[in-house]
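Just passing along the structure, written as structure tokens.
The complex appears here without one of its protein chains, the remainder shown in place.
Right, chain A next:
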Amino acid sequence: MWYLCVFYHRLLDYRKPEFESLADLFGAFHEDPTTTSHTLEWKLPHHHHPDSPFHFVNLPNEDIARNIANRIFICLVVFTRRLSFYGNFFCIYAGILVKGLYEIWGEGSSYEELKEAINSYPDDRKLPYLTSDSTFRIIVDSFGKAISFKDQTARIQGMSYIPFKGRVELRNPEHKFWLIETDDYEANNGLPPVVDKTIFFGREVGAADRKLLPTYQLKSRTYLGPTAMDAEVAFLMANQAQAMPGKLVYDPFVGTGSILVAAAHFGAMTMGADIDIRVVRDGRGPDCNVWSNFKQYGLQMPVSLLRADNNLPPWRPGLKEVFDAIICDPPYGVRAGGRKSGGRKLLKGVVGPYIVPDDKRTGHIPSTAAYCLAECVHDLLDLAAKMLVMGGRLVYFYPVVRDSDSLDVDFPKHPCFKLVANCEQMLSYRYSRILLTMVKIAPYTDEIAEAARIQHLEFKENHVKWMEEGNLHAAVFSPDFPAIDDRDNKCSTKDPKKKYRGKYV
């Protein structure tokens, strides 16, 4: 059945993948096991631009629709912890970007058309929600313009041809009806060109709980690091990874634990590692560390935190298919450089191999070497291929340098994985990061292990060469000297990203 999904007008690339990820989690695709492509059917309203917040989506039934959009959150997180034994029952996850999911009773480009459409909508879909023992309210909303309170009331009065028999209740009605209006726009006022003026009227099936964001925002978090993940994006990542109770989620670059906090909020058991022991073990004090972040929100503490190098991980041989999801933000080398074990000078060939004398061993702090992005991603994929369960998800950010117009990038590939989503988030004029979601579809074989081992040695032998190539830091921070004739070449053949797709959306 078709529903209208209205998204918050932010992070445009992330909207549909998050929705589809949750749809998959709630069983929207289980009814037809022959479909290999796990994508939903989407439709745009008549003459609407793809970046518009209004999209029609086809979902099997209303329960799934409600689950995806809603959150049934029993009071505070504290309750969910005690009731987590009941698992799925009480935690229903919200698409954080879904403003609302509606069953549309009518749409039109004018109020007369809307009235006709609503009147011709089948009664058996309308009457159950108009009964005299129910409570309701009508909310007037608009995209891209403000409607004054007086006008809003007038529009609500204008809907009186619908036979509402119930009682109006503003605070907590059983049924919410939305009257949503949008005009046609030009591209240069900062909004997408929606193109046709449209008015929708529908019954709300579910809506996101954005109250999560003020609770979890980084502003009020106890322990922060320079690259702590923003709360909204962390929830998006956790939704992409389908975090839920009973699952084990791992972050090999945990830092201050901001991503694990989002996964733990959804009930997953979490585990993290970091190469910097000061971040993981000490924090900034006994009340200001990774554990206190979880305590601040009353979340289940991580199962374990350890200091380990993802380049030479400490997992026992034969350990595989343990994690349900791996969610992380690897160090790109721009604001936080990656490190790996092995003496820096050793790898560059400045000094010969040495042994730490026994008497100095206890207090010895081993030196670390620089870790280039290519090797970091290779190790991450290798770890994920081995340690994820079949169907498990790897969700991570990948940085790309932007060409002024297009994004023509080869994403990392691996025989065990299928890429299901890529969502761009522009960070600056010069570069952006892409959230990649990969699903494990094939088991980790000995051949793959052997190829990975050979590649690992190749990185080690050619350490200097790898560090010089693909230096993202230089690309991002180098001074900008555009050629003088560049301005004439602005009208390129490819369609440039619109202004509203700047840093804020």
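FYI, contacts are C-beta pairs under 8 Å (C-beta built on N, C-alpha and C of every residue); 3 or more make two chains touch, one makes a residue touch a chain; residues count from 1.
Here is the rule we use: contacts and distances are computed from a predicted model.
Asker: Looking only at the UniProt record of the hidden chain, which name from "Nucleolar protein 6", "Importin N-terminal domain-containing protein", "Multifunctional methyltransferase subunit TRM112-like protein" or "Elongator complex protein 4" is the right one?
Answerer: Per the UniProt record, that chain is "Multifunctional methyltransferase subunit TRM112-like protein".
Asker: Of A:96, A:248 or A:262, which sits in contact with the chain we cannot see?
Answerer: A:248
Asker: Which listed residue, A:125, A:167 or A:281, touches the chain dropped from view?
Answerer: Only one of A:125, A:167 or A:281 touches the chain omitted from view, namely A:281.
Asker: Given that one chain is not shown, which residue among A:61, A:153 or A:304 touches it?
Answerer: That would be A:304, which touches the missing chain.
Asker: Against the chain that's been left off, what residues of chain A make contact? List them.
Answerer: 81-82, 84-85, 87, 245-248, 269, 271, 275, 277, 280-282, 300-301, 303-309, 312-317, 319, 321-322, 324, 341-343, 346, 353-356, 361, 364, 366-367
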